[in-house]
Structure formats: C-alpha cells, structure tokens
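Every protein chain except one is present and positioned as in the full complex.
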C-alpha cells in the first residue's frame, strides 16, 4: 500500500512488477494510467498545481478507504505535478487482489475518489492563453455512486 | 486493436507504451494482468491447453464486440499457453480511450467474455496429482450481466 | 460426409485422442454425439453429462442443435477456464 507524489515520470511495468515481486498469492492486477490528452490539437501543455502538505495525506486516505472496502493484497497511487506536455503520463493507480472483480472495482473507486478529492488543479495552455480546467460534473456523479446504500 | 496468443511471457509496460506511442489523444489506459496464484501453498503449476485454430478468432471477436460497445482508441489481448508456474503472468488486456469510464468498462467486459468464451483450459498440478480446473459459476454470472437490457 | 472432430481437456483424455476424422450422416451436433456415444464406452463416458460439454462448429461457439450441413470441423470441450 503506497502513495507517491512526484514531478518525474513513472514506469508502469516496473511499478506493477514491484507490487507482485516474490508473491504467488496474486491473481489479478488492474492498473489505470491517466495521460495528457489533446483532443483538438490546440493544447500546448498544462501545469499541475497541488497542495503538498495535503496531497499524500489525501491519497493515503483514499487508498485506506479502498482497502477497507475490498480485499486488496496491495495498491499503489502515483501522481505527478508540475509541467506536463500532451501524451505525458499524469498518474497511475494499481490494485492487486486474488480476484479480478475486486481489483477492477477498487481501481475504479480509487480513480473516482482521486478525481474529486485529491488536491490537484490543472491549468491548460493553448495558443489563446492559459486557463484553469473546470471540474467535470460527471466526476462528482462518479463519486456519489459509491455512497449509495448497497 | 490486436490479439496475441503465445507461449512466452509479455512485458506490460512495453505493451502499454506501444499502444500509446506517438499519440496525444489518449486520456485513459486500463490494464488487467492475470497471474498464476497459489492460495494454499500446494500448487506446483498448471498447463494451459488451448484450441489454436479457434483462439485468436475468438479473442478477436470478443475485442470487436468491446469496440462496438465503447469508443476505444486501441485495445490489446495477450494470452499465454503451455506450462506456467505460481506467480507467472497468464494474460493481459489493455483498453485505451479518451475517458476513464469507457476504458474501465471495456476492460471488465473483455475479461468477463474472455473467461467464458476463449478456448483455454487449465490443468493444475499439486502434490496430490493433476486435475482440470472447474469453471466458476461466478464467471458465467459475470458474463450474463452484459446481455441484460440497458 | 467427412468431419474433423476435435477434443480438448478432459474430453480429450477420456476419449484418448485429440482429433479424428469421422464419416457420418448426422444432421446435427446432437445426432453426432448420439452416434459417437454408441461407438464405445469411452465416448459414452465422455459425453455422459452434456451440461458439462461445450461445442464449437468451424471454430465458433455453438450448441447441440446446430446443423452439420457444410461443416468441416467440430470441437468438443469443457467450459473454458482461461484468463
């Protein structure tokens, strides 16, 4: 169970290999990787601001919540900050479990929580200037579904 | 969109890097990796038999179904066959999309279909001998939910 | 007609061979299964519980009601356990 916040890039394969190293009780590993996308060819890049004193604490809290809900054998959140260009990796999560349904659900949950509760803000730069990215309403809705009675 | 059936191992990081290379329109990559797990310390390994003439065809059909349901920018299924030991990678899927919900759902769908519709059979060896692994009823249930009206 | 019939996993082991060519006039997969069952004990045993047997017709998943007209290859196997 680990959380890292860093300016530099990460290596998905190495991170997953590290989570599984020396273990034979793992059946399923699910990963999500978020990338800087430029859908209309105008994005020059963005700056990812964060709140250092809170970021790792918030991510660790989200991870602990996932561990309480699903039987995870390991999990990892890596999130970058600073200047990123189109195509760059922004962040990853990985969830490790004996069974695939748990790994898939926990990874989806981590992403939904992280989007709305981890203190990061994106400022995009295009030829027209720089602007803060608005939060998406679908992200708030994605978060809300996890608190429905079940 | 690709399918590979092979005896040898695969490199998750390299596969994902290959799917994303030279593109800036990708927002989300979800991967699933299945590993040989030994929950009770008795598994010596298993032999994964398949039906060569049908395997790639079945996997390509499952992948085409996922592409018809979700706006995927790329996808990949790699499945191994032959002798595997505890901790070994068995297979992976990757789904690539502009948005995370599509990538997560499509990867879950690929796994549910693959479990019940790709012609692979596992024969486990323990100190007590060898035995064919029974299909899990939960896998049939996981497949059935995708055909509910929605 | 001549059909290639393939067996996988425990069906292969019970019948004792991975594939054979069968000369048959069976109209459907179910007819073929009935014909094979009548041949020898090992076939009767392999096909004793058809709920545990899946079939592919020319490499596509199918069922016992499928017609054999124009078909080249039939495969019998247990429920899949890949992934």
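The letters A, B and C name the chains in turn, as written, and every chain counts its residues from 1.
As a working rule, a residue touches a chain if its C-beta (ideal position, glycine included) is under 8 Å from a C-beta of that chain, and two chains touch if they have at least 3 such contacts.
Keep in mind it's a predicted model, so treat the numbers as computed, not measured.
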Displayed chains that the missing one touches are A
Given A:12, A:28 or A:91, the correct residue touching the omitted chain is A:91
Had the left-out chain been drawn, it would touch subunit A at residues 34, 48-51, 53-54, 57-58, 79, 90-91, 111, 114-123, 132-135, 140
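The rule is short, and it goes like this: only the chains that are shown with their structure count from here on.
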So, in whole Å, the Cα centroid of subunit A is separated from that of subunit B by 23
When centres are defined as mean Cα positions, the distance from subunit A to subunit C in whole Å is 48
So subunit C residues touching two or more other chains come to 83
Residues of subunit B that touch two or more other chains sit at 34, 111
